[in-house]
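Before anything else, here's the structure in question.
What you see is the complex with one protein chain gone and the rest in place.
== chain A ==
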């Protein structure tokens, strides 16, 4: 009780200061928000967000993906269209391809769905799906859509790595690898049209190349001697300009970068395990880092050895920007968990995030 209250008392005080400085809007949804993304912009004026929702009020639990339009003065979200999912959404990504906006969503039952939205008014037009069992037998841990392409990678705890290519109305999928459960994957991210990275237990990272099937091309395992305590990778990001560096976030507030050129030396950006005897590393959170993304709006010096600033959200309610050797910048400190966030690509000052207590927060940085 005491620890909780103290932590939150501090949060309340900092938030009072932060709220003044920045535009923070908390929008209650009356449903649990599993994931949230910006929709790639269709025009300069309209903006849309995609929400994966879980409604516990109806007689039987219902799951849906909703597209909301963002309106100013006062800032609010208005539902535009909705699609009912057969199962709870485990991962959600958006991309633009063939003048269409694609939303890829994977579910707890192992199915994968692609929703196409109209390019003029963002309404949902069609849906194609891969039924449960075809790709994964268990929840799909993560999906990632290639930027501006129809390629999608899915990974799961069952140790399967699948590639799905989306055409106009067709789907082709193939299994790239199956570890038969010996290794579980919890995160995935495209690096280039042929390469991608995955993450899993024990802060393990794998680098894959479609042209070289049969296993990962390269592997990284965080060991104690590298000042990383054991945990799970929840999210990976790779910057288009730094394809050799893989940014990963996971348990115990850990955020680290893995450079393929210096394979066994991770660069630790944050982490509780890193704190002991390593005062150079600031640790902003002690719990699960649910998502990491390179902060698209930070203009840092662009020396190629430097790790670009990254935004993280965590179970203990922190949304922050961290950079190697710099003081972390706290953007939000909520009394509840922040489960996912997304930075608007065209307007990187705007961040949307989903809060544990059935709400969405929209942040406009100055």
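In this section, a residue touches a chain if its C-beta (ideal position, glycine included) is under 8 Å from a C-beta of that chain, and two chains touch if they have at least 3 such contacts; residues count from 1.
Heads up, the rule we're going with is that contacts and distances are computed from a predicted model.
A.B. asks: UniProt protein name for the omitted subunit, picking from "Vacuolar protein sorting-associated protein", "Chromatin protein family", "Nuclear pore complex protein Nup85" or "Cell division cycle protein 20 homolog"?
C.D. replies: Hidden chain, UniProt protein name: "Nuclear pore complex protein Nup85".
A.B. asks: Per the definition of touch given earlier, which of A:110, A:159, A:199 or A:271 contacts the omitted chain?
C.D. replies: A:159
A.B. asks: Write down which of A:70, A:112, A:232 or A:257 is the residue touching the left-out chain.
C.D. replies: A:232
A.B. asks: Just name the one of A:147, A:209 or A:356 that touches the chain not displayed here.
C.D. replies: Here the residue in touch with the unshown chain is A:356.
A.B. asks: Considering the entire assembly, which residues of chain A contact the chain that has been omitted?
C.D. replies: Answer for chain A: residues 1-6, 8-9, 12, 28, 30-32, 56-57, 59, 108, 138-139, 141, 157-159, 179-184, 186, 200-202, 204, 215, 219, 221, 223-225, 230, 232, 251, 286-288, 290, 315-316, 335-337, 339, 356-358 touch the chain left out.
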